[in-house]
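Below is a slice of the complex: some chains, not all, each in place.
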Amino acid sequence: MEVQTTQSVIRTPEKFLEGVATVIGPDGRADASHDPKLDRALVKKMYVAMVRTRVIDERLVTLQRQGRIGFHIGSLGEEGCILASAAAMRDQDWIFPCYREFGALLWRGMPLQDYVNNMYGNANDPIKGRQMPDHYSGKKYKFGSVSSPIGTQMTQAVGFAWGAKIRKEDLVTSVYFGEGATSSNEFHTAMNFAGVFKTPTVLLCRNNGWAISVPSEKQTASKTFAEKGIAYGVKGIRCDGNDVLAVYKTVREAVERAAAGGGPTLIEMMTYRLSGHSTSDDPRAYRIEDEVTSWRKADPILRLRKHLETLGMITDAEDQKIRDDVDAELKLCIERAEATEKPALSTMFTEVFKDMPQHLQEQFDECAAGPRPKAQH
Amino acid sequence: MAEMTMVQAINDALRTEMRRDDRVVVLGEDVGKVGGVFRVTQGLYDEFGDDRVIDTPLAEGGIIGAAIGMALYGMRPIPEIQFSDFIFPAFDQIVSEAAKYRYRSGGEYTCPMVIRTPVGGGIRGGHYHSQSPESLFIHTAGLKVVCPSNPYDAKGLLLSSIRDEDPVMFFEPKRVYRAAKMDVPEGEYTVPLSKAAVVREGKDVTIIAWGAMLYEALQSADDVSVQGVDAEVIDLRTLWPLDIDTIIESVKKTGRVVIVHEAPKACGFGAELLSQISERAFLHLEAPPVRVTGWDTPFPYTLEMEYLPLAHRITPAVLETAKY
C-alpha cells in the first residue's frame, strides 16, 4: 500500500528524545548516576507486568477482529511509561486513568477476569456493561473511572488531591492523558488549579506522538509539552517514556515532592503509539511506516529485557513462561466471559440515582414488560 | 425563628451544614471574603477559613471539575456558579461527568455535590444575567434539579440537597433573593426533595410554577378569582425527579392546566410537564394545557418585562383555559 501523508517529519526515537536523559543505555546497562537503584524484584515485577500487558493487548485486538468483542484501545509500545509510573505511586495514592492504562489497573490488583468481563460488557463486568470496553473503574484499587471525553479526569484528579490536602491526608493523585489532551480545556484548568492550590498531583502526559491522525507537533507551537508547566507555575519535566527506570525515578520524585507539600508536577513521558489509535483506526492512512519501524526498535519491553539480561535476571525460557502463563489465564478468562450472560435488564435503570425515582421505575416496568428487541448490531 | 430573606436563608443553610458536617466546602468565584456577588456566602470565610470557603480562579470548568474530584474523594462540595448563564464552560463536567459517574462506574463512584447558581430574570440583567437553563439539566439523566421560591423552602431544600447522595443543581431565583423576608427556623430542618407544594387550593384551573414566577402565578390566581375562576397553584420546588402525582391529582380535579416558566418555550420544562399531563390525564383534560413562558428569543434587556411570563400574560391564559 502506497501511503501519502501530511506528516512532514519522521520522528525517530532519537529525534523525539533529543536532550532527554535516559537511564537504561543502548547496551542495557543503567547509567549509575541516574539509576534509581530499585529493588530487583520490583524491576522484574514491572517487566512481567509489561509483558503480560502486551500479550493481553495483542489478544484483545484479535478478539475484536474476530467480532468477539466490540472494541479495544491498547497500549502497544507505551507499556513502559504506564507500568513504571503506576509502580512509582505509593499504596495510598490514587491513579486517574485516561483509557490506555489497563496495565496499571491490573498492576493495582484488579483480577484479569474482571477486566476481561469489562471487555465483554457482560453480567460480571464491574461496570455492568454500561460503557464501551476499556472504560473500566477500579475504586477498590484506588483507581478512577474511565470516560471517553478527553481531559475531564485531569481536573478531577486535581480536585481529589486537593480534597485530601484539605483533609490533611497523606495522599497523592496521578493522572494520565495524551499529548493531544493538553489542548483541552481541562488541561488548562487542571494545571491552573493544581498550581494555585498546590495540590499533590502528578500529571502524566503520555506523549506518544499522535492524537489519532494528528501528529504531536501540530497540537501546539510550544517546543515541548513539559514546558507548558511554566504557564501555571508548575514544575514540568520530560523523560524517556520507554525507559522504565527513568520513568520510575521521575514519577517517584514527583510523588515525594507532592507528598511533602511541594505541589504538582507535569511529566511529559516521551513514548510512541505502535498500534493504531484503537481497533477502529487504521494508521496506515496517515503515518509513515518508517517512523513506526524506528520505534519498534525502541520498544520499552525489549529495552527492559536487555537491562534484565545484563543483570542476569531473565532467560528466554522464563520469558516464554510469562507469556504462556498469561495466555493460559487469559484463555480461561475469555471462556468464562463468553459463557456469561448479558447484564440484567434492571442494570439499565439502576444507579442513575442512588434510589430509583418513580419515572425510572415506570420506565423499567414498561421495558421489562417487553417485547424484546429483534434487532442486533 | 428569625426573619430572613432568601439570601440569608441560604447563607444560614450553608452555615448550619458546614458546622454539622466538616466534609462540606464551598468554592467559586468571589465566594470568599467578599461573600459572593450576591453575598450568599457572607461570613462563611471568617467562620470556616480558606480551606473550606475557597475563592477560585475564573474557570467554571475548574470549579466543577475540582468539586467532582472532591466528591469522589468523599467530601461534600458546594460549588457556586456566579450566574447560571456562566455555567456553560462547566457544562461538559456536569453533563458528561457528574451526572454519569454513579452509573458509568457500576455504582463504585458517586458524586454528591450541590451546584448553587442564581437563575432567572427581572433584575435588568439582559442576555447573560437572566437565563433559566433548567431544562438542559433535566434532559441529562443523573441530575436532580431544585428551584425554591421562598426563604423557608430554600433553606430546607438546600439542606436536603447537601445530604443527598446525588448531584443536585440548585437554582436560586435572584429576583426573589431579597424580595421579601419570611420566618425561617434556626438550626436544622429539611424540606424533602421531589415533593411539590400546593400553595393555593382551587378547583377550576391548575397553575404550575416555581421560583420567581410562582408569585406571578399567585397574582394571577388572585386576579382571576375576581372573575369567578378558582385557581389552584402548585409550586414544584423540585423540578426533577418530578412529583408528578401531586400534579396529576390536581389536574384530575381541575381538568385545566397553565404552566409557567421563564425559559424559552421550545423544549423548556413546560413541554415535559405538558406531555406528562397529556400522557397521564388525557381523559381528564377539559382544555388543552397551556404554556406561558419566555419567548423563543435570547433574553432581552430593555423589554425584559415583555419577555417574562408575568401575571399580565398568565391571567388571560388562565381565563381562556377556564372557559375553553
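Couple of notes before you dig in:
Lettered A and B in written order, each chain numbered from 1.
Keep in mind that, in the parts below, a residue touches a chain if its C-beta (ideal position, glycine included) is under 8 Å from a C-beta of that chain, and two chains touch if they have at least 3 such contacts.
Small disclaimer: the values here were computed from a predicted structure and weren't measured.
Counting every chain in the structure file, the complete assembly comes out as A x2, B x2.
Here, only the chains that are shown with their structure count from here on.
Taken in their complex, subunit A has these residues touching subunit B: 125-128, 130-131, 135, 137-140, 144-145, 147, 149, 152, 154-164, 166-167, 185-186, 188-190, 192-193, 196-197, 350-354, 357-360. Of all residues in subunit B, those touching subunit A in their complex are 25, 51-52, 54, 56-57, 59, 61-62, 65-70, 72-75, 77, 89, 92-93, 96-97, 100-110, 141-142, 144, 164-166, 194, 241-242, 244-245.
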